[in-house]
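Encoded as structure tokens, the structure appears first; notes follow it.
A single protein chain has been removed from this complex, and every other one stays in its place.
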Amino acid sequence: MTAAAPIRAKRVLPGFTLSLGTTLLYLTVVILIPVLALVLKGADIGPQRFWAIVTSARALAAFQVTLTAALIATLFNALYGLLMAWVLVRYEFPGRRLLDALMDIPFALPTAVAGLSLTALFSANGWFGQFLAPLGLAPVYTIWGVAIAMAFTSVPFVVRTVQPVLEDLDPAYEQAARTLGASDWAIFRRVVFPQILPAFLAGVTISFARSLGEFGAIVFIAGNLPFKTEIASLLAFIRLEEYDYQGAAAIALVLLMFAVVLLVISNRLQAWAARYRGQA
Amino acid sequence: MKRSIFRVAALVAGLTAAAPALAQDSLLNVSYDVARELFEDLNPKFIAQWKADKGRDLTIDQSHGGSSRQARAILEGLAADVVTFNQETDIDALVEGGLVDQNWREAFPNGASPYYSLPAFLVRKGNPKGIQDWGDLAKEGVQPVFPNPKTSGNARYTYLAAYAWGLNEFGGDHAKTQEFVKNLLSNVPVFDTGGRAATQTFAEREIGDVLVTFEAETGGIAAEYADKGFERVTPSISLFSAFPVAVVAEYAKKKGSEEVATAYLNWLYSPEAQKALAEHYYRVTDKDVAADYADKLPEVKLVTVDEIFGGWAKVRAEHLADGGILDQVFVNR
């Protein structure tokens, strides 16, 4: 091996060339080259046309729908996930383990199957729809349908990031607070929540990122209504089908950039969470 | 390690071999969205015919989707032997891509269109909104359902048929016609990418008051959902919708399937195939068969793209091009 002197000490272990070589080969062939093809196509478009495509009324509406629905879904999952993590960690009750296992279903269930099922449930003659319809609520083919699909597919993330932190919390602080006469709510707000906050935010960020990327479940429940329920990845798909490759590539690139930014944020938050846990 | 790699390789090889064995002849027919049941019915008939004629086994694979989407997939390498589309423009796109012979219209009778249909209506039981003609679709409170005219040939015929009705109604006034088409389009609650998805929206999800699609689909769906009591309505004027077919020469040559591909498309003009087509509510060119099924397919005033719009080339340039009339009226806010 002809490694540089300062690093050599680290490399007593074998397999650096093999493992990094395999990793880079895989990443290059499977991820980087295809992404590069997209970037090249995007560069081909030219900045003016690119800007015109991504700021066209329909594209802006699609981004807005995607973001709004993802925000609604994430808000729901933030509360629901926190509740689930709390209940699963802090209370002992029959069926707790089953409830815990159920949290992973949205992750394992193919999203298209979830979409098909959710659509049927919420449509006017479905299990839920029949009760919602008389109230004038019809989530299918509205932005609420999009949010429902997003919420379903990103259920596990907040639960699964908050749960381990909550399990590791030192009960001493809470007991101390209780001895001082603090109410349950005050203890949660002042003692518990600050400690789980980094993990909670990390979970919320992943949940949001996952919602932005969801496709399979949404196409069934959303209907392709431009300006109302058309999400950005669906618009990219439609542009592709319309044979408008520049349009598809430009929108895809914006989504890709969004994903990378969110990834960086989530990695930072997770590093923060890890440090926090280390201190606790 | 090596042994286990071999074992995995052997496993994969075994699985690959277990795949259905390749028959002697095979065809990939890439088709439009609502032709699913049609070719499921037609293909076994031709396979039997081919076996009887040539003594060779044949398998026919089908792919269905919005016809422009299908054309794009073929341009990207989906190795279709034949295309059975619902619009000439999509075959012309393949010509431009160098995949289909430029003179494809002369390769088979009737401009390479073995059957035709027209945009027609399917309304809910008892026709509660009293929908009779194109004008009713643009009225306030009426929700027509049809797919995205950008991805579906079916919906482009709908758009053009409505436009043709408008020109007739408003004495050739394009501005008034466009206003009408704009109102019609903005009444549509959902734009699916393919014709069948639109049918689903109307029939299964019970959205909209009227499904606008090929007469063949309205007939098939009314029969399929007999319990829902959908009713077929034929508008006063509609557009002659050709269903052009072509051999995708570039791919067929490579695969050596030209002979069977040509025979397959020619067979679509045979009385046997025409009868099956008429069973599926398509209008056919065989006079005898057409006469037999006349009661199923009422007389209707049909106009053609050539008469009203001066041909497909003009339609593409004026209506369908980026920023064309379709883009101007298809705003849907």
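Letters A and B mark the chains as written, and numbering starts fresh at 1 in each.
Simple rule for what comes next: contacts are C-beta pairs under 8 Å (C-beta built on N, C-alpha and C of every residue); 3 or more make two chains touch, one makes a residue touch a chain.
By definition in this document, contacts and distances are computed from a predicted model.
Undergrad: What protein name does the UniProt record of the undisplayed chain give, "Sulfate ABC transporter permease subunit CysW", "Beta-ketoacyl-[acyl-carrier-protein] synthase III", "Glycine dehydrogenase (decarboxylating)" or "NADH-quinone oxidoreductase subunit H"?
TA: "Sulfate ABC transporter permease subunit CysW"
Undergrad: Using the touch definition from the header, name the shown chains in contact with the chain that isn't displayed.
TA: By the stated touch criterion, the chain not on view contacts A, B.
Undergrad: Which of A:L60, A:L102 or A:A176 sits in contact with the chain that's absent?
TA: A:L102
Undergrad: Among A:T111, A:T142, A:Q195 or A:T229, choose the residue that contacts the chain missing from this document, as touch is defined above.
TA: The single option touching the absent chain is A:T111.
Undergrad: Which residue numbers on chain B touch the omitted chain?
TA: Answer for chain B: residues 1, 8, 11-12, 15-16, 18-20, 28, 33, 36-37, 61-65, 73, 75-79, 97, 194, 196-197, 199-200, 203-204, 224, 254 touch the chain left out.
Undergrad: Name every residue on chain A in touch with the hidden partner chain.
TA: Per the touch rule, chain A residues meeting the hidden chain are 7, 10-16, 18-20, 22-24, 26-27, 30-35, 37-38, 40-41, 80, 83-84, 86-93, 95, 99, 101-114, 116-118, 120-121, 127-128, 151-152, 155, 171, 174, 184, 206, 209-210, 212-216, 219, 233-234, 236-237, 240, 245, 248-249, 252, 255-256, 259-260, 262-264, 266-267.
Note that only the chains that are shown with their structure count from here on.
Undergrad: Residues of chain A touching chain B in their complex?
TA: 119, 123-125, 140-141, 223-227, 238, 240-244
Undergrad: Show me the residue ranges of chain B that touch chain A in the complex, using the header's touch definition.
TA: Listed in rising order, the residues of chain B that touch chain A are 66, 68-69, 71-72, 93, 148, 150-151, 189-193, 201, 205-207, 322, 332-333.
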